[in-house]
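Left out: one protein chain. Kept in place: all the others.
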Amino acid sequence: MTESTLKNESGKGPPPAFAPVPWRERAQEALIPPLVALLVALICGDLLILSYGQSPAGVYRLLLEGTWGNAYGFGQVLYKATTLAFTGLAVSFGLRAGLFNIGGESQLAAGGFAAALTGLALPVGTPLIIALVLCIIAAGCAGGVVGAVPAYLKTRFGAHEVIVTIMLNFIVLALLNWFIAGHLHVPETLHTPEIHAGVLPRLSDLSPTFHGSAANLALVVALIVAIAVWFYLFRTKGGYELRAVGLQPDAAEYGGISVGRVWMRALTFSGVIAGIGGINYVLGYKHYYEDGFASGAGFLGIAVALVGRNHPFGVLLAAFFFATLSQGGLAIHAFVPKQMMDVLQGVVIIAVATAVPEVRRVLRGARKRSDA
Amino acid sequence: MKEREAGSGKGEAIRMTGIDKSFGAIQENRGASLEVISGEIHALVGENGAGKSTLMRILGGLMKPDAWRVEVNGRDVTGWSTNDAIAAGIGIVHQHFMLVPTLTVAENLVLGCEPKTRLVALDYRRAADDVRKLSNETGLVIAPDRLVSDLSVGEAQRVEILKVLFRGAKILVLDEPTAVLSPPEVRELWSVLRGLRDNGATVVLITHRLDEVVELSDTITVMRAGQTVERIKTSETTPSEIARAMVGREVSLSAGKRVEPLARPEGPQRDQGLEARNIHVTSPRGIRVVDGVSFSIKPGEILGIAGVEGNGQTELIEALAGLRPVFSGDILIDGLDITRRSVAARHDAGLSHIPEDRHRRGLILEYSVADNLILGVQKQFAKRGVLDQDRVMENAMEDVSAFDIRPPNPLLAARALSGGNQQKVVIAREMSRNFSVLLASQPTRGVDVGAIEFIHSQLLEARAKGKAILLVSAELNEVLALSDRIAVMYRGKFAVVMPASEASEETLGEYMIGAKKGNAD
Partner (left out) sequence: MNPLSFLAQMIRIAIPYLFAASGGVVAERSGIVSLTLEGFMLGGAFGAVVGTNYSGSPWVGVLTGILAGLIFALIHAVCTIRYRADQVVVGVAINLLAIGVTRFFLKLFFASSSNSPRVAGFGGNIKWGGFDNPLLWLGLIVPVAVAFLIYRTPFGLRVRAAGEHPDAAESVGVSVTRVRYVAVAISGILAGLGGVYLALDQHQFTDQMTAGRGFIAISAVIFGRWDPIRAALACLLFAAAETFHIQLQGNHAIASQFIEMIPYALTIIALAGVVGRAVPPAALGKVED
């Protein structure tokens, strides 16, 4: 395809000996956010624990024992991390195209609802694999539809996706509430009947040590989605174009990439990813859709994407970190109120959002000075 | 730095010495200096990217350089703020207007030094009165209650000048003030500036247009590549001397080394090349920025477009490239109508495009050189949607050595390269693809001399290969040296199209400033 005849044939350039981007730089890029997060969580946690008259060391020991120290706690962390991985991947997928999807909560809820409806509609005894695939498709479609609305409004009318996704959260959740409260609930509750098909095995079915924890095979689905997202972003033409739009929309347009189409794709698939996350609760844990199950998961997904540096594997680690915080709150509740973790979450996000660009600026300055 | 004594007994209004300023890897100023005598019109000239605007931002306190010393009226003011600069009587009229479009003229004028009523409120009546008074004194008439977004460019500039005068500016700095003005507006501006000087003000005029310099200034400072290279009295120099100082080598103003016409094979190539028929482009605000342009370029021909920036060249190129909608008219590549086609479809039809702004359009700065070298042709490197990394690298290494991109590391982010090497990446990509028509917009802007010559040879080689090339450049000598035919664009129209052999800087200049065929308005 190239017209090499056009090129300068002198070939006097030095031999192609080149190093990839210095590893130190890459390591700094990848490690700064989690380190900042951890450091700030520790400092702030100390203060809160002390304000409650407890010893930080003791409380932290309890926290670790209650989360990573036993199989049940670890299972619970994995369960919570699964949902956060989905919403975190969803947010980061949008952000790679330069779009902020704050609608994770309603997309997750819509996905869970669709998965429950599918599970209810399928006859008892449907083979798991078929039921699972159908439920995932339904969940993804539902989330995708919720994601496509702000995408369309952005592409067609230029309506800012942040506001539209927030507003849509309220609208979709109210709609789902109307469905549940008005039509589909088991009397005296705000949830649907139990599904007939598509129940995902729990980790405790495979290894009894996880007994009682809600961790289930949705975790594997999350891993697969993370790998798929990574592959798409960094190995395909679509991902090349999506990231180009996120970095420099004008250059992408110049390169023949339809910015609007990429926006549509990015936000819709962001919704699809969040929607699939609904299976963790519905197929893996409760086996029904319950009003409000997604509460807060969308906003936390932003934190997860941020700490995970918008990289799919970073997102997985960040989801694990935030899930540990959340489960840790329960473990220490006897000594310090679990609400402490709500504070820490907020503090960590603010600290990372604030400190990371600043830290990077300082580092860049230092590097420049040392080069000079 | 050569120095010819230009000073007289009068005091120095501005003395800047040893100014260094760099942005990342790009050094805008290195040891630049500027001395301006009180009560003169001083021209600061230099090519695009010579560091003129940076120097002025430092003077205005908008930017902190790395090493520097600034004196105003004999007082050391190194490290001052915008407010200090304003208080010392420095008023800067920026190239890109610093006006808030949603506010009225009066509101823009008083912003930052608002008159108050006895209570806390802003005294709108006094603001309007002040504006009218100032208008009467200076002859810059404008209604105080009009919204800035409704003003024409010329009117907006009037407001800009009023704004700095309102703040009591005694030293006026104007950054490329004529780039957007029509000839009558320019004439009006000149008389205003002369009037201000005669009333004791000092004027610094930043420009890269020699006719303005010679016509208006008392003293000239020439900058090149971030350094001050010469300071001359206008009456003691000639345009060609100034030009030589600007570019750093001998330039013949009347005729560049002209390319020989190619012997073109006659035959069934009537539809070959690029054809534009009666193109109209409107700005988002509905103004016709390209107003009925028609031309055709045959294979192996370079059509150069000269003109003062802002006369529709950018919009014309963007419309041809598919980056801006065409209001009416037809665009054909090798006989194929692509007027309503997408950018990608135009690529497929054989269009290649070197954009005028590589930082905004031409490159994705965070992407590696290798990834940038496939921008726009990424489709060809994908198999069922998956990019073939090996071929991407192979292509990159080929281009890197063929176009001598330094450092020769395709994994480096484009951001890390110098301006000249960044431009080589763009050129390498656009020249390596299969194309029959090339749009080259400011192909040598902000690159060093060595790269300029390389880029010129690439363009000529493409011409020899039978490509149809549209060249837009603010550098008149570039247009003169490379083109077969030259068009001058003035206020959205082609003022003239002539064979390059008949063109000279003088003849083109008259069309560029609208002097010829100038009774249009």
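Per-chain numbering from 1; labels A and B assigned in written order.
Assume contacts are C-beta pairs under 8 Å (C-beta built on N, C-alpha and C of every residue); 3 or more make two chains touch, one makes a residue touch a chain.
As the structure is a prediction and not an experimental result, all values here were calculated from the model.
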Given A:I43, A:A57, A:I130 or A:A174, the residue that touches the chain left out of view is A:A174
Determine which one of A:L63, A:I195, A:A244 or A:A303 touches the chain that has been left out.
A:A303
In chain B, positions touching the absent partner
60, 62, 81-83, 86, 92, 94, 97-103, 107-108, 110-114, 116, 120-122, 124, 163, 167
Considering the whole complex, not just the chains shown, which residues of chain A touch the missing one?
48, 51-52, 100, 102, 153, 156-160, 162-164, 166-168, 170-171, 174-175, 177-178, 181-182, 296, 299-300, 302-303, 306, 337, 339-347, 349-350, 353-355, 357-358
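One rule holds for everything that comes next: only the chains that are shown with their structure count from here on.
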Rounded Å distance, chain A centre to chain B centre (Cα mean):
45
Chain A contact footprint on chain B (complex, rising order):
24, 321, 323, 342-344, 346-347, 353, 355, 360-367, 371, 374-382, 385-387, 389, 395, 397-405, 407-413, 428, 431-434, 454, 458, 461-462, 465
Touching residues of chain A toward chain B in the complex: what are they?
1-14, 16, 18-21, 235-238, 240-241, 243-244, 247-248, 250-258, 368
